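Every protein chain except one is present and positioned as in the full complex.
As written, the chain order gives the labels A and B, with residue 1 at the start of each chain.
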Amino acid sequence: MLSFFLLILIYTCIYALMAIGQNVITGYTGMLSMCQAGFFAIGSYATAILTTKLGWTFWETLPVSVVVSALFGFLIGLPTLRLKGDYLAIATLGFGEIVRNVLNNWDSLTKGPMGIQNIPMATIFGKKINPYTKVGFLILCIVFLVIAYLLFQRLARSRMGRALEAIREDEIAAASTGINVTKYKVVAFMLGAGVAGIAGSLQAVFSLSVTPGTYTFMVSVMVLCMVVLGGMGNFMAAILGSFIIQLISYFPQLTGLSSVFPPQFKQVLFGLILVVMMIWRPQGIMGRKEHLYGKERKGGKQ
Amino acid sequence: MNGLTLGGIYALIALGYTMVYGILKFINFAHGDILMVGAYIGLFTYNALRGSAPLGAWTVTSFFIAMIVAMIACGFLGVVIERVAYKPLRHAARLAPLLSAIGVSFMLSNSAAWAFGTQSRKFNYPFDNTPINIHGVIITPHQILILAVAAIMMVALALFVDKTRMGKAMRATSIDQDTAMLMGISVDKVISLTFAIGSALAATGGILISLDFKAYPSMGMMTGLKAFVAAVVGGIGNIQGAMLGGIILGLLETFGVAVLGIPTGMKDTIAFGVLILILLIKPEGILGHAEKEKV
Partner (left out) sequence: MILLNTEGLTREFGGILAVSNVDFEVEQGLITGLIGPNGAGKTTLFNNMTGLDVPTSGKVHFDGKDITGMPAWKICRLGIARTFQNIRLFKELTVTENIMLGCHFKTGKDPMKGRFANAFRSYFRLQSEEDDLYAKALHWMEFFNLTDFRHELAKNLPYGHQRELEIARAMASGPKLLFLDEPAAGMNPQETEQLMETICRIRDEGVTVVLIEHDMRLVMNICDSITVLNYGQKIAVGTPNEIKSNPQVIEAYLGKEEA
């Protein structure tokens, strides 16, 4: 039972990384991207291929994973700039599906539908981080999550965070205020993609195998749900959202009622969450974090 | 299934997207799943009515009855979805109705999987589908059916939009909602009617396509997405555009596989490729007008 709960925590961390990325793209910048699964996959496969074919260590693959995912974030971000919300959503959906399709068909590189097996475990100071015992792996995930959270929190509180929100609120006004909208949008995409790539690398050394079937549109929807549920524009909320969605996801197994609930139960619930949250509480459970400035930041709100 | 017939089906479904977008400037993500529901309702109704009768007049009749039942049911479903999941968000932030639509889509497709299982179901032809030779053109009754149904529906819709009072109200609302309201047009009714018609047409498309490609819970997403691409290609918000776009996409898809040799596994990517191309070259579509945001 404890082991199972640790599993949920590990997935919370991995998905929280993706949710943080989604938050930058959608929560802050207002772009409805539906392809976090695609960047997730790219990160996973980058690590998988480099460790199995070239014998790299997990740590060595990390920068590659980030760079390649961010690069795809750039490639997706640039052409979609002109697109309005609805079209952007569909275009990114398409991208996610194309990634999965390519991974499925490019046998020579990705071994097709079978995927890549026997990925070596990550090691630190010579000791293996064993996903089966989970505790060590969970610590690894938490470290990544904390670092990501701190970095992105700082981003949120900076001019860049404000600029992204300005773009979300009114692009034309933002441009007239001296914000290079194009640059910021693309960078937002790259940041969101990069952090999803890291999540992917972690996933690869956790399940020790990667198959295209894991990186479906549903993963993107789950991540979206996490951000919507927790609260857009709030990184702590993204982590909370991840935890809740993972709990829902594993609820049947947690309560031992797997036979009662069909596998589609959680998916119907995710859809319902999206609809209900939008109508009832669009700001999410935690809402947008209010920033205080100057003296008030130090002394509390006057 | 050749390019023209596939295109006809895409056109039927694309009309739903384009009409809703024309009025609400909103892409109904769940539209594809409505066609899936239509396919299933049609399938079950047909099987129930048909019993074990041999192929003949009764099967054909029960097929058309099933189609009408599905159309009505989906029309109703479309209206309900609009009222429950979209109407409350009409004045909310840009992203809200989109996310809601994604949620509805997810709920529909997964509920269907829950209820009917993920295996695809065969929808048997209500007639003998051996190809006929008409003046040297080899065509199956199914293809004739599709062309006939698509043509009739599109002509009916065009006449409705053009000649009837309600049709005029729809056009007025899509041009300027506020003014339409001031003219006494019940915008709510117009929107409901738009969803009803679009959903009914989608049901038809769903039934016709499942005759060849079977019915399965996730058919909505792929087919719906392609129909959406068709709507964009033709010019979203434009009814003739949807018809034109549908036919073009149908032709491109069959052309791509047959002539360019694109493997069938990657067939779906043709639609995405076309989408990216049109969005880069002429995002307003072939028959569309560039919409400039007023500053």
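In the analysis below, a residue touches a chain if its C-beta (ideal position, glycine included) is under 8 Å from a C-beta of that chain, and two chains touch if they have at least 3 such contacts.
Please read these numbers as outputs of a predicted model, since none were measured by experiment.
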Statement: Cross-chain touch to the chain not pictured, restricted to A:3, A:133, A:177 or A:255, is A:177
Task: Sort through A:109, A:150 or A:247 and give me the one touching the missing partner chain.
output: A:150
Contacts of chain A with the absent chain, listed as residue ranges: 150-151, 154-155, 157-160, 162-163, 165-166, 169-170, 172-181, 183, 187, 288, 290-291, 293-294, 301
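One rule holds for everything that comes next: only the chains that are shown with their structure count from here on.
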Field: Complex contacts: residues of chain B adjacent to chain A
entry: 21, 26-27, 29, 85, 88-89, 92-100, 102-108, 110-111, 113-114, 221, 225, 228, 232, 263, 265-266, 268-269, 272, 275-276, 279-280, 283, 293, 295
- line: Contacts from chain A onto chain B in the complex sit at residues 26, 30, 32, 34, 79, 82-83, 85-87, 89-91, 93-94, 97-98, 101, 104-105, 172, 217, 221, 224, 228, 262, 264-265, 267-268, 270-279, 282
